[in-house]
Structure formats: C-alpha cells, structure tokens
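In this view, the complex is presented without one of its protein chains, the others remaining in place.
And now, chain A:
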Amino acid sequence: MVLAPADRAAVLALWRKLGTNVGIYTTEALERIFVAFPSSKTYFLHLNLSPGSAQVRAHGQKVAEALSLAMNHLDDLPHTLSALRELHTHKLRVDPVFFKLLCHCLLVTLARHYPGDFSPNMHASLVKFLSHVISALAPSSGQIGSVVAEGSCV
C-alpha cells in the first residue's frame, strides 16, 4: 500500500474540504513558483504569465485535476499518471526539481489558506502523498547524482 491509512484519510479529508476550489490553490502555487523560482518560467514561455492570467488559471486547473485523479488512484499511480509522465519527461523534458518546488509552493498556499487544518501531521501526510505523485510523474527525480536545486524541499 502506497500511503498508510491515516495519511490517506487526512489528505482525502482535506481535499473534500477544498472541494471545487483546488484549482484556485494550484493556480496560486504556479504564481508563486514563477515569482520565487523564476527559472521555472522557462517551461511556460508560450503563456501569458502576468498575475491573474487566464492561461495560468487554466493550467492550474489541469494540475488540480491531475492531483484529484492521483488522490483517487493511490494504489495505481504509475499507471494512472503514465500519460502525464510521458508528457513531462519525454516531451516537455521538465527538470524533476521543479515538481518538488511546485509542491513546496502548493504547501505554502494551503498553509496560508487553511492554517487551522495544516497541522504538522497533515503537513507530513501531504508531503508523503505529493512525494508519491512526483515519483510516478518523474521517476528520474530519485536518481543518484541528481542535484537538488537551491530552495527545494520535499
């Protein structure tokens, strides 16, 4: 089992609470990564990245849908995310470090909006969940010799 029952329950409960607003927070996470880690913008040069951009919002919604999909297929993540893995690693060739940075920005966003729900245990459960998503999306992120970029976590 990929995620222990207590971690699953915690993350699912938070996700239910976020409801249809997940896209708002993933969009904010994107806005944050572009400002805090500007090299991330290199993958989005075709988009309007100004604050409030509808294109960033649309991408945020895609990320939200992928995370919700992952949440509902915790025991089958590599298969569920295979198309996205193919896209991000082979077509877009995203440096795996950016998945960690985006997850960190998402954690900051959720901590900001839901401080009462963001207990250390919830924080730990989210980190575990997101780590599994990253492993399924970017298997090379655990490679020996892969450099951890400045400011990264997870």
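The rule is simple: contacts are C-beta pairs under 8 Å (C-beta built on N, C-alpha and C of every residue); 3 or more make two chains touch, one makes a residue touch a chain; residues count from 1.
Here is the rule we go by: contacts and distances are computed from a predicted model.
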item	value
Missing subunit (named according to UniProt) among the choices "Myotubularin-related protein 9", "signal peptidase I", "proteasome endopeptidase complex" or "Hemoglobin subunit epsilon-4"	"Hemoglobin subunit epsilon-4"
Option touching the unshown chain, where A:V2, A:I24 or A:V127 are the choices	A:V127
Absent-chain contact - pick from A:A64, A:L81, A:L107 or A:A136	A:L107
Those residues of chain A which, in the complete complex, touch the missing chain	28, 31-32, 34-37, 104-105, 107-109, 111-113, 115, 118-121, 123-124, 127, 148, 150-153
